[in-house]
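Partial view: only certain chains, each at its native spot in the assembly.
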Amino acid sequence: MQLIKNRLFNGTEGEIALAAELFESVSAMPIISPHGHVDPRLLAENKPFTNPAELFIYFDHYVTRLLHAEGFSLAELGKGDTSPLAARNAWRVFCENWHILAGTASGFWLTSTFEQLFGITETPSGKNADSLYDQIAAQLLEPEFLPQALFKKFNISVLATTDDPLDDLQFHLQLQHDSNFTGRVIPTFRPDQYLDPRVSNWKDNVQKLIDTVNLDSVKYVNFIKALEDRRAYFKQHGAVSTDHGVHEPYTADLSESEAERIFGACLSGKASELEKREFAGHMLTQMARMSCDDGLVMTVHAGVFRNHHGETFENYGADTGHDIPVAVEFTNNLRTLLNKYGTHKNLTLILFCLDENVWNREIAPLAGFYPSVRVGAPWWFFDAPDSAMRFREKVTEIAGFYRGSGFIDDTRAFLSIPVRHEMARRVDSMFLARLVFAGRITEDQARQIAVDLVDAIPRKAFKL
Amino acid sequence: MQLIKNRLFNGTEGEIALAAELFESVSAMPIISPHGHVDPRLLAENKPFTNPAELFIYFDHYVTRLLHAEGFSLAELGKGDTSPLAARNAWRVFCENWHILAGTASGFWLTSTFEQLFGITETPSGKNADSLYDQIAAQLLEPEFLPQALFKKFNISVLATTDDPLDDLQFHLQLQHDSNFTGRVIPTFRPDQYLDPRVSNWKDNVQKLIDTVNLDSVKYVNFIKALEDRRAYFKQHGAVSTDHGVHEPYTADLSESEAERIFGACLSGKASELEKREFAGHMLTQMARMSCDDGLVMTVHAGVFRNHHGETFENYGADTGHDIPVAVEFTNNLRTLLNKYGTHKNLTLILFCLDENVWNREIAPLAGFYPSVRVGAPWWFFDAPDSAMRFREKVTEIAGFYRGSGFIDDTRAFLSIPVRHEMARRVDSMFLARLVFAGRITEDQARQIAVDLVDAIPRKAFKL
């Protein structure tokens, strides 16, 4: 399809004209991407992308899950044979089933990327699968399609990755020392596997953590010290935030001695399920405590049942399309943390969930009172036009525009970064235009807010 | 009121023109109604409808509940005296209170049916109640208003009823042998009363089930065998699906011996509430197992508190307007079933609920991964324009158009079938037109999807 100038705009002529004008004013502004999952190695090594299947299918579980739902095996979609022949076959499957992506977030970003990056306006199909494959494959060999060139072309002002606390951040260092690369790529401290004793391998993880910082015995005080130490290492290498993916955002506050006791019980396998939950909740509060000290922003992504289908997880590992949202609760769960640190001037706590009812029931009201709390952008499944519009409609009346996080692309798919931000900017422009036409804000306000949403607001939220 | 050409369409001129064009392309396509509650006897006996009250009020608890809420007794609305005089009085009450239906799903379908079927465009009121009654009553005596004639006129390609597993399906057989009737009316296997030991009379139901298939002792293995036998009987007589109305869609998977033990405990009245829940959950998983064997599609309708008002239930029985939705959860509850059979090529599991937050939080993500899972259409209270639009907006970005069930009317009100499908087709046309104008899909895609939504998609979902 041919991209239209006014895409994502629905409304009267006047509303659309104003939306277009607002979008125009921000469309060329640099992208701030303070949370995502791009592999820093991709940029550090700066090798050409192998082929269209690797680029658009293999690592995008938004796409593979829908093909899986249509009956295709993950083995033929990057989790098995990835030979050139297999890649071409995967691409064919993808093109033949293009219709299943119609109306989805993935369909939108792929369509945009095909045209904007590769000049492709044909609708993918079984017929043109091979020629599209060849066309893209050829372009991937051009220097302007190397990751670093794209980074520059995308006008990314800052890109945050998500990293294990024990990661030595070698690719980040390599990028910082790469004289050809002037972009800013920063790590994010993601300690889930160390904080929650219910995680498999938790004991090993703790041992490795203690070892990494050269402490000699596995005890609670060293565990805390090691985490502080790794945070400092991350901060020193540019990190501005820590990220926490939790099933429930439960927080607790144990006494030092109680924390020590349960920590021991967890290590010796004698802790009850309740004690493990208390400990995990305590560690979330400890993270807030450390943020008050070191200033790292906390982002909390809550309410996902990870790896829902056991067999797929066993065969193909995590991030294979079957993380399924569940109901989530913040008001009660976060109370302990917020009562202790919610008004601390150093804390920023950005809340994300996949339960849109919670946006206006809990998150916006919390962000409308606590200086530390901010409303996380529509995330994951909600990273799409209608969801993003509902997000604005539900959150703005309660918390205004200035208690948000700015848009977060949260993506593994490097090529999708510009179009995701474009989507957010277009939806926000449309929303603002509607408010102006309904006399709810002035045009001047709209113009200022449009700019702030992509600049001042994410900068403030992530202390950039 | 006079029906307008562009009804249910809101948008710009261009959007409405395209919506109208898309609707035009599907408005005459046959109706596939793969789940509903029309009584097969109605069609088999093919007798004239008695009078307007019986036709529009007595059996439509969408309507009677709202009149009840306004203070009228169910006794005067079909649950007591139904003499001709009483029927006329019920009709008068209905006409005098026409305003309470404004904006409701019932108001919409009644208005359409009055005009499209009876040529009535006057707004019902106390003043014209009698003349409307007479006008409709006269028409009901005409041969074109006999149920079979309407079935043909409605252009119904297939109509599924919902039936007790022990039903001998005599009316379905009668219809199949009726040389004057060429329509396809198929049964649906609805075993709730046999699967859940918490149902009153469960023990008797099980006994009757075992007796029906001529097995001699009430034991678990025979219970399973009897269910399989009755499913085979239903399938042999045209059934394509089983239907499951559950309070919560909890699934479990007991060992053979454990299932046998709890089955016995349930029969002897010694089972605990937890054991009963486990058994009911186990039987839902067993239904999936049987579906993998016999290919019958499973539909699950979850999250309703049945018969909320005890006194009304005692006096007037079930389906009297006080089934009230409750919160529902699929992600955790269905996991056992899905881990066992979720990727089985023979299983189709269509999920319905009355908690719209679950549409995009759980159902669309599940359907976007598991080949077996499909998103059930907006059901019951949501079978109306604004709800149906929200459904598309919430589900499409996550699961696309092709993981759905197609529209399901789920109605007892035979006359409302065409207008309900018209509603769905109009809303879908409007939604598609908006996507086209926002540059999210092409016109060609929209045209194809509009057709697929009423044909290929429900056919595939229900294996028709």
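Letters are used for the chains, namely A and B, taken in the order the chains are written, and counting of residues starts over at 1 for each.
To be clear about the criterion, a residue touches a chain if its C-beta (ideal position, glycine included) is under 8 Å from a C-beta of that chain, and two chains touch if they have at least 3 such contacts.
Because the structure is predicted, anything quoted here is derived from the model rather than measured.
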Full complex, copies of the single sequence (shown: 2): 3
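What we mean here is this: only the chains that are shown with their structure count from here on.
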When the centre of a chain is set as the mean of its C-alpha atoms, what distance in Å lies between chain A and chain B? 39
Could you list, by residue number, the parts of chain B that touch chain A in their complex? 11-12, 15, 327, 329, 331-332, 335, 338-339, 342-343, 345, 357, 360-362, 364-371, 373, 393-394, 396-403, 434-435, 437-442, 444-445, 448-449
In the complex of these two chains, what residues of chain A are touching chain B? 1, 3-4, 6-13, 65-66, 68-71, 99-105, 107-108, 123, 305, 308-312, 321-322, 324-327, 354-357, 381-382, 384-387, 390
